[in-house]
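One protein chain omitted, others in place.
After this line comes chain A, so read on.
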Amino acid sequence: MVMAGSQRAMRKYKVWMRHRYCSCCNRLGELLVHPTFQVKELALGTLMKFVQLEGAHPLEQPKWEGHYLFPRTLFRAVVGGLLSPTDDQSLLLSQFREYLEFDDVRYHTMQAASDAVAQVTNQQPEPPLTFWNNAFALLCAVSLPLQEQDLSSFYVKHAELLDKWKVTHLREHRKVFQTMWLSFLKHKLPVSLYKKVLMVMHDSILPHLAQPTLMIDFLTSACDVGGAISLLALNGLFILIHKHNLEHPDFYRKLYGLLDPSVFHVKYRARFFHLADLFLSSSHLPAYLVAAFAKRLSRLALTAPPEALLMVLPFICNLLRRHPACRVLVHRPQGPELDTDPYDPEEEDPAQSRALDSCLWELQTLQRHYHPEVSKAASVINQALSVPEVSIAPLLELTAYEVFEQDLKKKGPEPVPLEFIPAQGLLGRRDDLCAQFFTLS
């Protein structure tokens, strides 16, 4: 009786204790969005400690021997707190990053994150930007190992690791990773986030997907957006085409369409030309395509600033070097004299642009560019092109300021030449342009 009574009391106590524990956890979960960072940090630390202990001493009995147990509900609450739609959790997420080193935490984070994203987007159709930022930060923080190895660094200590547990297989990890990203990307993302995702797409997402081809839809839709986004999407697409046998008939056409005068002025210039160099590096591309690119680039070069010209001129020359069939663009011995340039700049299809019938008169024009280095670079086509390609990697990041500094440092052998027509006034002589159009008063 006493035993039964004590047992009941014990049970009551346990129930009460569990209630306290639950409310404590809830409270801590609420504190994850506390305005003070120290509080957040402490709450996270405590919760993670709870996760570890609860994993080691599960609240319920395992159903069978070797059943894998993880405090999923508690952990989900933690992740839900991290993916707060209201607060910027980037600092906390960087704290959380150290837990992601553990394989089981990572696995369950991925699961919990996809659930949390689904939950938030269900609740409100247009989640705020902070949520997306938090989600992206968390998703980016997850990085899978590339090589298959035993995933044995567990946060929750187990006596032994069983092979049948899903959490011990990289394949399973990849699957979860894929679902996580797909669930994230299926929503309409803000533009800035789009760019960020596309930036990391090629080296931290695509290699870890179980089925990279599932990204095709996302990438093609991104590709159609235009501007910098399509440019960034091209990189991912190229990997799919290159490594995963994706058939994308319009890839080069898209790339061709991306070439407009602004490419020389945008922030992503170096990246764009690096990629373009990569895309066009194959020597199996048809000659008409390469010719169209060369012609288009040289057309655009007519509007480019010198620092971009110093990069794009060797780029064009490299194209011609790679594809001897395109050398007719700079060397057409028995060509007829033409009244107009056969090249059609408005045509979107490189195949129809008739670039192969044209010549690179633009480079000839640029031989008379005011900057000596540009003029020299354009004069390369006057001679037969040398065989080795010029590496454009050091030229990609060239800025106008660097060019300016180089010009300043260059010292000629002769003394500084001087103007021999004496100055008469600020605006010069009467027939000078400045004197014609401007007055001092």
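The rule is simple: a contact is a pair of C-beta atoms (placed from the backbone, for glycine too) under 8 Å apart; a residue touches a chain by one contact, two chains touch by 3 or more; residues count from 1.
The rule we apply is simple: contacts and distances are computed from a predicted model.
Colleague: Quick one: find the hidden chain's UniProt protein name among "Glycosylphosphatidylinositol anchor attachment 1 protein", "MKKS centrosomal shuttling protein", "Nucleolar protein 14" or "Serine/threonine-protein phosphatase 2A 55 kDa regulatory subunit B".
Modeller: "Nucleolar protein 14"
Colleague: For a quick check of understanding: of A:G45, A:P145 or A:P372, which residue touches the chain that isn't displayed?
Modeller: Hidden-chain contact among the options goes to A:P372.
Colleague: Tell me which of A:R76, A:H173 or A:R299 is the one touching the absent chain.
Modeller: A:R299
Colleague: Can you tell me which of A:L93, A:V117, A:V156 or A:V330 touches the chain that was removed from the display?
Modeller: In the complete complex, the chain left out is touched by residue A:V330.
Colleague: For chain A, which residues reach the chain that was dropped from this view?
Modeller: Touching the chain left out of view, chain A contributes residues 260-262, 264-265, 267, 299, 302-306, 329-333, 335-341, 345, 359-362, 364-366, 368-372, 375, 381-384, 399-401, 403-405, 407-408, 410-428, 432-434, 436-441.
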